[in-house]
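A protein chain is absent from this complex, but the other protein chains hold their places.
Up next, subunit A:
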């Protein structure tokens, strides 16, 4: 097995060794407020990790820290074996913000062609870019709309254009901030199928945030967050077993109660 791997250098299909993301004592300040407190977790490669928690718990901040766009980050945060935000990572990570960040006055194809030219510039790469753009549009099922202006699309469609941009250049790590919000159930299922294909066929690591707990069951691993702290870092199954709950939602509630009880107990001991 080891010899085998050495014979074939790790390509996109054989995940490289080491975790995709490793955080230790990660703290983020916004003003005087600590938006993330001493967070510690690991995101394994080639899997879908769900980042779940109520709105405002720090999910987006954590994702921005991983992508390297968040200021005032302290502690250890390693992404694909390098410190988060370092320049060589910029072409290896695909990032989708909550609000679709595409140009409303360009067509879908023009949007993708521009971002492709930033990722993979030069005239020599033109054919590769064409192929990449066509594939990304097909991935998010917008081929029939490819020449529509992004500004004329529905909110859900524009979100998918934003996702398509992140798929350009076959990134090793995809950081998706609430990619399924506001989508109908059929589209949501299709996107989750796409996420699983990306992990299984292209060996991509996905970190997907959501505040809808029923999406948790579709992830390989879960990070549960609340008020800037990490409540759990485990598989959905292990979480249910550990807490004796039927669903991840129940497990989450159980963990929240447990954490609150611990905190009150802690305060009483201090007194």
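Here is the rule we use: contacts are C-beta pairs under 8 Å (C-beta built on N, C-alpha and C of every residue); 3 or more make two chains touch, one makes a residue touch a chain; residues count from 1.
The definition used in the following text is that contacts and distances are computed from a predicted model.
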Name under which UniProt lists the unshown chain, selected from "Deoxyribose-phosphate aldolase", "ABC transmembrane type-1 domain-containing protein", "Carbohydrate ABC transporter ATP-binding protein (CUT1 family)" or "Transport permease protein":
"Transport permease protein"
Which of these touches the unseen chain: A:149, A:187 or A:245?
A:149
Among A:70, A:157, A:180 or A:210, choose the residue that contacts the chain missing from this document, as touch is defined above.
A:70
Write down which of A:118, A:138, A:238 or A:265 is the residue touching the left-out chain.
A:118
Based on the whole complex, identify which of A:90, A:189 or A:263 touches the chain you can't see.
A:90
Per the whole complex, from A:57, A:165 or A:191 the residue touching the absent chain is A:165
Going by the touch rule given at the top, which residues of subunit A touch the chain that is not shown?
30-31, 67-72, 85, 87, 90-91, 93, 95, 97, 99-106, 110, 114-115, 117-119, 121-123, 149, 165
